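Take this structure, written in structure tokens, and hold onto it; I'll ask about it next.
Not every chain is included here, but those present sit where they belong.
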Amino acid sequence: MLTAALTVDPAYRVGEVDPRLFGSFVEHMGRCVYTGIFEPGHPTADADGFRGDVADLVRELGVPIVRYPGGNFVSGYRWEDGIGPVDQRPARLDLAWRSIEPNRVGVDEFHRWAATVGTGTMMAVNLGTRGIDAARALVEYCNLASGTYWSDLRRRNGSAQPYGVKVWCLGNEMDGPWQIGHKTAVEYARLAHETGKAMRQVDPSIELVACGSSSLDMPTFGTWESTVLSEAYDVVDYVSMHGYYQQHGDDRDSFLAAATGMDRFIDAVVATADHVRAVGRHRKRIDISFDEWNVWYQSRFAAETNLEVAATPRLIEDVYSVTDAVVVGNLLISLLRHADRVRIGCQAQLVNVIASIMTEPGGPAWRQAIFHPYALTSRHARGTVLQVPVRSPMHETAAFGEVPLLDAVAVAGDDGPVLFAVNRHQHEPMSLDADLRGFGGLTSAAHTALADDDPEAVNDRLHPDRVQPRRLDDPKLDGGRMLAVLPPMSWNMIRLS
Amino acid sequence: MLTAALTVDPAYRVGEVDPRLFGSFVEHMGRCVYTGIFEPGHPTADADGFRGDVADLVRELGVPIVRYPGGNFVSGYRWEDGIGPVDQRPARLDLAWRSIEPNRVGVDEFHRWAATVGTGTMMAVNLGTRGIDAARALVEYCNLASGTYWSDLRRRNGSAQPYGVKVWCLGNEMDGPWQIGHKTAVEYARLAHETGKAMRQVDPSIELVACGSSSLDMPTFGTWESTVLSEAYDVVDYVSMHGYYQQHGDDRDSFLAAATGMDRFIDAVVATADHVRAVGRHRKRIDISFDEWNVWYQSRFAAETNLEVAATPRLIEDVYSVTDAVVVGNLLISLLRHADRVRIGCQAQLVNVIASIMTEPGGPAWRQAIFHPYALTSRHARGTVLQVPVRSPMHETAAFGEVPLLDAVAVAGDDGPVLFAVNRHQHEPMSLDADLRGFGGLTSAAHTALADDDPEAVNDRLHPDRVQPRRLDDPKLDGGRMLAVLPPMSWNMIRLS
């Protein structure tokens, strides 16, 4: 049995949890929208064609904000194609995913769906093939009450009230050579600056996200961010990060330490933003919108350029294992640990496409393994994030060098502190000794874990509940000290009060 | 009475204290060397001409490392002028301080003095008027055993053993237009890179400090550091910081919050170094050598260009008050708080020139007010720095916005934790409630403070002990909780065991 210890003290605060940390992402890609959230004729569909079974799962998942409509898709998107009478909307060739986009769902339908499931929205504008005019028109369409061309058009299209979209992404992954209308850092910086300025002039209350790097491995990583922020600092509130993680070969130990990679990535972007802030002598601080992240087996995806053009193709419908779920839980711990700077997070994506929720057309919807740590964290990690120094056995990983086997964070909420912890060891349970003296008077501890004898276990249509979190024996609490046992390769939540 | 609280928990570590954090600085400037550390004929002088009374005070001050020989001086210095038979050494016109440099003290005498007072040395090479050749020759002179021209010359000059100078500054304040041979960032980066490379080839065990900005207010701040580090990352170990603080007008509150300015300055340089690290995908981390810092009333200094050429002029012999001493104590708290990244600190300077120690030629030497917090911190802040979150009343300052009235750090050493704390309120005492439960079993607290009814009180030749630290009543310790009272405008050290 491994032994580890940690301390949780309410005096050592990281910051308040921004609920938007638990956001998600709906892109017009594969079956995320069509046969995902939207499937007229489905037994559970509502009058607008939105699947009720999926909506139920989205509500259960706990998604305070959803990014829309892309992703790479947005860089070729004409948003006006998606408004007005449905039967007059064009079918478009989407170059990003080599798909036929029917435009049955557009900005109005999406906001109706969002209201139904009770989530906020954040939107991206097309800076691949379009610019200032299309972007400012979209803000006007969404956020102005009435009396102008675009706001009145929205009203005619059925939405009397503006949508009040607060957060806007200035394009998507514009550093990526695969992007339609890919830009150099300087080109993007100028376009983002001028577009953002005009969007703010339409609605000064909005917040803007500048594209950061599409991944830590981009050759322009770091200089891209500094170039963009140096140029557009004043109009931008957040810089985006995107990060996907997967197991390479049989190196599971490195994969289980993916959160260490996410930590270092975030630290590097924070350093870059603060460097630009210092050089520019800005008072404002740029925070982070980690608006695409997940486990994604990219190595299994044969690149969009090899796709045949199709309508609603099954794209990257990864099926997630217990191992993947433990990593997702740990990535959420990394995001929480940086709650002082990471204000928005969007798991990519919501349904079918590397998603927590899977559906069959005409059939059921179910929770993937990764659904569970996400749902529990979103529900219970509300309040103030606390630093959790750990004293843990270490082990060597090929990707990250020496990493601790225990990773943990805590959130102090109205009902008491909640500890989130991962045991990264594949085979050994871990005895955890937690010093909670700073709280005083804790009397109850409830331990929920996601772990399994079979690390490859998955949920599928026939076994939708094969992988589930389980309630373990209550840890011992004694005078400010708690003793718990974390199963091998497990994600854990211990709620204290 | 103000009330504040803080927590000290040994689980929340910042890093180990590098003793070099308490370094000092001897420049050939004003009376730092001549009639400072060196005065043949003085009643206390040793056979080499070094003052014994000053050496005693240096030992009492506790100075593990001393930077030498400049400062601006080094940028016009020919170090070979300071070796060999004294009567053959040239008198040189020093342009930095418009002084006649007699070259009575050079690298050999300095190292003899350093051995006498028991301090290590760090040296700067001239990158103003000289370059690779003069620098590599100096390293060879200082650090090679024998068998080469320069090492054999050192032996002939009386030092059989090499000096083993570990830390070398690649020039001084090369970003400053006042510097002899001022360089642009690119020019300096290239010269520092190539000079540092050759110096390392002479002695691969040395550590190198690249010049950072001469102050946070330099127009090139931030880009200078990123340019220099981007170019020379591999050969450099530290980037330097210089920071001087003073009271402007009657805004004492801002002055008392100077450590907040130092904190932000350090954070910005760390961000810059880490940004460059991320862009370059380096494993190595660049740390900080804060190798000039102090309170300095620069506004009272009429600029060197207005000086008449003189030998041993009285330059910037600032007399420090209790207020200055409290700020110096607080700046040391800031350095300690960044002990994970700030590895070297050098108070500027050691004797007479904005110094802790003052002398009269032929007369006495004495401790300035700032001597005391420095000496006590150097002696007692050894071990592991701990984070100290404070819950403090805030007040508004013109320079830094809202700042806490309480600033504190703790160091856990062999004899138990030591708390260093400043009450920045000019008039109100502060009741301090400290949560020390993480230690368990503390039974004794000894409280020493530097404070005075007269904030302008100073030490001078006639009243050399007017300002001194005082032992206050022992704070109450009760089950992991300590109650103390910090006098108005005070620097405090509370030793616990």
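Order of writing sets the chain letters: A and B. Residues in each chain are counted from 1.
Rule of thumb we're sticking to: a contact is a pair of C-beta atoms (placed from the backbone, for glycine too) under 8 Å apart; a residue touches a chain by one contact, two chains touch by 3 or more.
What you are looking at is a predicted structure, and each value in this text was computed from that prediction instead of being measured.
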item: Full complex stoichiometry in copies [only 2 chains shown in place]; value: 3
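Note that in this section only the chains that are shown with their structure count from here on.
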item: Approximate Å spacing (C-alpha centroids) for the pair subunit A, subunit B; value: 46
item: Residues of subunit B touching subunit A in the complex; value: 6-7, 9, 11-13, 221-223, 226, 267-275, 277-279, 387, 389, 391, 435, 437-438
